[in-house]
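The structure is given below, and queries will be raised subsequently.
A selection of the complex's chains, in situ.
Chain nomenclature is as follows: A and B, assigned in order of appearance, with residue numbering initiated at 1 for each chain independently.
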Amino acid sequence: MSTEKLQVAVVGLGRMGMRHARHFATLTPRAHLVAVCSPVQAELDAAKNEFGGHLRTYLDYDRMLQHEPTLQAVVVASVASAHAEQAVKAIERGLHVLCEKPLSTSLEEAECVLAAYKKSLLTRPGQKVMCGFSRRFDASYRDAHARVARGDIGVPSVFRSQTCDKLDLSTFTPAYSGIFTESSVHDIDLTLWFLGEDSRVKSVFAAGITAIEPALRERNDRDNGIGIVEFYNGKIAQLLVSRMMAAGQEDTTEIIGTQGKIAVNAAPQLNLVHIHDATGIRREVPADYFGRFREAFITEANEFTASCLNDTPAPIRLDSTVNAMKIACALQESMVTGQKVEFDESGQRVSLAKL
Amino acid sequence: MSTEKLQVAVVGLGRMGMRHARHFATLTPRAHLVAVCSPVQAELDAAKNEFGGHLRTYLDYDRMLQHEPTLQAVVVASVASAHAEQAVKAIERGLHVLCEKPLSTSLEEAECVLAAYKKSLLTRPGQKVMCGFSRRFDASYRDAHARVARGDIGVPSVFRSQTCDKLDLSTFTPAYSGIFTESSVHDIDLTLWFLGEDSRVKSVFAAGITAIEPALRERNDRDNGIGIVEFYNGKIAQLLVSRMMAAGQEDTTEIIGTQGKIAVNAAPQLNLVHIHDATGIRREVPADYFGRFREAFITEANEFTASCLNDTPAPIRLDSTVNAMKIACALQESMVTGQKVEFDESGQRVSLAKL
């Protein structure tokens, strides 16, 4: 194995940005964090303090790209609205890109990123661009996927997945794009991974309620949603997404095949402790996605790095991410309109007029 | 407590009929099984052999009703196609009726039974007529319902339930009316019980596939289905029904409230045994609904008996059963047509023309 290290910069040093910086700086042996970028000087100072004096810091993203000629990869972890533009700029410079999810705040932008990547690939076939869906790097999901892939459950046919977040009113902000586009999109990404990346969506239908926050309706959102996705290959998916769990984060997935079933996290748990007291026997649950998927993010950093250095396929296909976003947007729309959204076999929306 | 015993007859002595007869004859202290009816002489002989020489047997249902003047209650457990007619005849004679599910093979017939009962009640206010949805008598579902009813989870808002049967091709017969009307109807009954018996359905949508048996399409059925139900009170339900489980019967329900969640049977199990061997740690699962709900059927027999003798409300409202059937039929239709089915606030179907 080469001892060359991937020269990485992180843009965005909020909560997730700092975590990515930490993972690349200290827990990814084959990577070297050389620069970070944030519009907030205090965040830059904190990074320098934690990761050492060698770290170069930038208030401006373009300036970083210009002044780091040896840079090989950028981790985009800024505000969601900047993801697409920053990704495209890095792509055009030939850098590898790991973009924190979401890839963009609109499907159109996402398609632009994909187009930029496809164009860049023509001259730089080894370039890697990937959106970080952390669950794909989780040991349990991977074990499940390996079992499905080798046929242990026959033909995977019905996919059921739920993302249920602990109630946290501080996250009920306009920056949260929508319950399907922001939360359920993880389940949709998994749907494609488990049912086949090339599964073509046929229709979606969704319903939602506002059990906690009626004002969400004003921005076309709900606090609980359920959805159905049909594919042209005769497979179906059932999604549930909730933002009002009391115990913690409960993300569960079931893959039902013709000869068996695999369940992931059917019994959510924080760790291996059970507490026996006058109320019964109890276990705690992770408070949030990072409590559940921290290890997966570290694996993501390491595997992204390895794919760049070894020129092996990136762990997640960018077109699959865009496809997941398309389905998520359609579900969000269906939830609001109450109408089924249909696609033809080429992936184009069937206009309502044609129905 | 009165020592009077309810005089009961069972019509239909197939697998479920014999079980009902057994429960009333030997495990319901306040009931007395006096007669049974079946068109099959061998079944009558078997019953007489098991339950004793005092038992009176009939090949003809009408004849039984005529010749048993002291009869107080009939358990209808014949073929589904006979349920409605036999129930109505018993109702009109003023007998209490426990009708095995389904109440009928069409929604119209079910409404006729309800109408007959309402009419009969005008002159016989103590008469009990109930369709036996066994899960309502299960100790775990009852514990869950009591918790929800006393507000432990705040406002129950999202209901998720699945009926997943072990694959058994011998049950893939035309007598099986449909995956939503025959299997998922249990979950729909629970939906009404948990979200409120008076919840008015607003719309349903469903999708289904034939992963195992494509020929089901010829009779407008599928072997796996997923569905969504919206209610006018701002609550929603998500249903999954599958007939191809490998391990056994896996019926799971989750009730998500604004302040907590209750799950029933999230980890299906046959009993309290875990087997540790070279394949890991394993538990078995009940092979079928009776393996899971045997105790519930016995409780059902005892509580139906008590409601008749004590003149307390029957454990399940007959109008709720008809409502569940209405929703089940709409889901079955939606699965086949791919169209959402809508209802107005009075419960009437909204015609497609109006959409």
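We adopt the following convention: a contact is a pair of C-beta atoms (placed from the backbone, for glycine too) under 8 Å apart; a residue touches a chain by one contact, two chains touch by 3 or more.
If you're wondering where the values come from, they're calculated on a predicted model, not measured in any experiment.
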Query raised in the report: Total copies in the complex, given 2 are shown here: how many?
Result: 4
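FYI, only the chains that are shown with their structure count from here on.
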Query raised in the report: So how far apart, in whole Å, are chain A and chain B when each is placed at the average of its C-alpha atoms?
Result: 42
**Report entry** Parts of chain B lying in touch with chain A, wherever the complex brings them together
**Finding:** 153, 155, 157-158, 160, 164, 203, 205-212, 224, 226-228, 230, 234-236, 238, 240, 242, 244-247, 250, 256, 258-261, 266-267, 338-340
